[in-house]
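I have a structure here, written as structure tokens, and I will follow up with some questions on it.
Note that one protein chain is taken out, while the other chains of the complex remain in position.
Our next item is chain A:
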């Protein structure tokens, strides 16, 4: 597996004090925060920084890391001492990086920082329930309308596992799906933790989703907007006949009740009209525009005082 130089990731010397490590970490976390950073790889970078700090920010894990990494360089291949990977299944297809991170990640789990809940002393031994795992799963908007099955790979304890998960119809962004018993394994006979999956929606240029409400832009011709029309609109739940009221302008919202995400309280679908002009590229089209210009007393800039 590849050795990762966490000191290099945080840009500190191996001799850096705990305080310096914390300072370096904070600076980098702010710099690469995905909400703030313009870096393309901000999310990836944040992950690396967090992984490095997870180890170097904890005295015990840092000592273990230092003992392992004496004289090694970033990216160098190395074999961990035999007692390190005792429970690892190296043939399981997990990537070397994940295993490397895991060498330290669960050290001291359940101690300090809150940790996992105690399961009580049962059967004469020490029992502890496994920690909950948090992960995100990305779906398309139509999956929320119809329900779907998605596969997700994650690490629980020291094993990578692939789960097939049923995404219920009606989910909205940010909702958490709880899978009981799919978290980290417990200790001393304690039960496993749970898996919490955050539902995220893949970006779709056609739609914007807020809770169970869905917003969709609908291009219309000037005459449809001006005179009113019955138009056919492809929506996430299929094509719908919609009547455009006469005198509509761009930006007008038409609400289709209950056509948003079919949650327990179904959302609405908002169609936002977008008046699109036919190009004046033919003689006929130009003549029609010229006729309108001559015959309609229309000042589009009236409202700005022109």
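Keep this in mind: contacts are C-beta pairs under 8 Å (C-beta built on N, C-alpha and C of every residue); 3 or more make two chains touch, one makes a residue touch a chain; residues count from 1.
Everything that follows uses one rule, which is that contacts and distances are computed from a predicted model.
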Which of "Sugar ABC transporter permease", "PadR family transcriptional regulator", "Chaperone modulator CbpM" or "NADH-quinone oxidoreductase" matches, in UniProt, the chain that is not displayed: "Chaperone modulator CbpM"
Omitted-chain contact residue, chosen from A:197, A:218 or A:244: A:197
Selected residue (touches chain absent from view) among A:43, A:76, A:166 or A:243: A:166
Candidates A:182, A:235 or A:248 - the one touching the absent chain: A:182
Missing-chain contacts mapped onto chain A: 25-26, 29, 35, 113-117, 129, 131-132, 134, 149, 151, 162-166, 168, 171, 174-180, 182, 193-198, 203, 208, 210, 215, 217, 264
